[in-house]
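Data first, discussion second: the structure below is written as structure tokens.
Apart from one protein chain that is not included, each protein chain of the complex appears where it belongs.
Right, chain A next:
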Amino acid sequence: MRRRRSFLLPGGEKVAEGRMRGPALCPTARAREPLLAEFIRFDRITKFYGPLCVVENLDLGIGKGEFVSLLGPSGSGKTTLLMMLAGFEQPTSGTILVDGQAVNDVPTHKRDMGVVFQSYALFPHMTVGENIAFPLEMRGLGKAEIADRVTRALDMVQLSAMRERRPAQLSGGQQQRVALARALVFEPRVVLMDEPLGALDKQLREQMQLDIRDLHRRLGLTIVFVTHDQSEALTMSDRVAVFNKGKIEQIGTPRQVYDEPATRFVAEFIGETNLIEGVVARISGGEAAVRLASGAEIVSAVSGGVAEGATVYLSVRPERIELAEARNAAHNCLETEVTDSVYQGDHLRVELAAGSHPLIAKLGRRSREFEPGTKVFAAFSAGDCRVIAPPDGQRQAAAS
């Protein structure tokens, strides 16, 4: 088996060895369950910039050792929340608790949190070694211990050879690894990352995502990670908090926010989805029958908060749709016509029209081609479909 070369441990074979030896290094051994002990709590946090409300009455708990991503478009308040946790910004109202203690009045330098910025924010006038030694000096450690810990931190990010270089002499990826080492070397209570991979190219970004995830698992770090990249959030996090307009639309495991979006915003922001409008006809046993404008009825999973007679959206992920030539009694089936079909390497993207309603289906690589104009049935099970209340309707309290 070919393993990717990780910067976390020197040499590929050592990674494999470590994985076999210690349960702590084995990803499946780590508890993936929701938090055991809450470590950080945002309690009714509101932040105004002048008349502009950036964060609105927000509650959020983060467990010890948890990796939580704050995901949202720019201006949704996620970075502001992180800046408030770091102490760079003060909430207009509300309390931030860390380990049970309110930290609102604790200055940044006493909060003991490592921060990694998108712009790396390395000290340009210091060498790589001096950069990493900085937080240790601030803590009054002895020279020998500082040197020792800097050596280990540099080993961890595989930059030992760069110790005497200045940040400007390193590539972007190397600089970000120095920033990471600097934020971890003093073993902070929490590591905060503000779009740390945003400035890197795609390939490097994906490598770093896996590396940071590894690091999180090995060291049991509590990480709060801000990103606007949904695939990054899904790849790395224990839980994802989806932000929109200063509020959390939904928080859950990557699987939950992807498979069971609570709101239309979440369904559309994370991945691609088909949204179909309809009226709830009946609800029974966790399933709802929704009548579409065309008269067709679709059975979908539903999780409470939706009343009969309500106008709702149905969300169906494109990859959950199968195309069949004949009606399948076990599934929801919509009569459609193929309008376009694009081969995209790893999948076949088929655009359909169900009456006047456009649908998208992503089919496996082995699927046959569909000529435009072909009549097919778009089939999907009730479990692959979610009912979403429109925002003005009786939206469930997703954020809490």
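In this section, a residue touches a chain if its C-beta (ideal position, glycine included) is under 8 Å from a C-beta of that chain, and two chains touch if they have at least 3 such contacts; residues count from 1.
Rule of thumb we're sticking to: contacts and distances are computed from a predicted model.
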Chain not present in the shown complex, as UniProt names it (candidates "Xanthine dehydrogenase family protein molybdopterin-binding subunit", "Spore coat protein CotJC", "Twin-arginine translocation pathway signal" or "ABC transporter permease"): "ABC transporter permease"
Given A:Lys47, A:Arg149, A:Arg182 or A:Arg213, the correct residue touching the omitted chain is A:Arg182
Options A:Met138, A:Ala293 or A:Ala307, residue touching the unrepresented chain: A:Met138
Option touching the unshown chain, where A:Glu56, A:Asp112 or A:Glu287 are the choices: A:Asp112
Touching the missing chain, which residues of chain A? 86-88, 107-115, 117, 119, 121-125, 134-135, 138-139, 166-169, 171, 179, 182-183, 186, 192
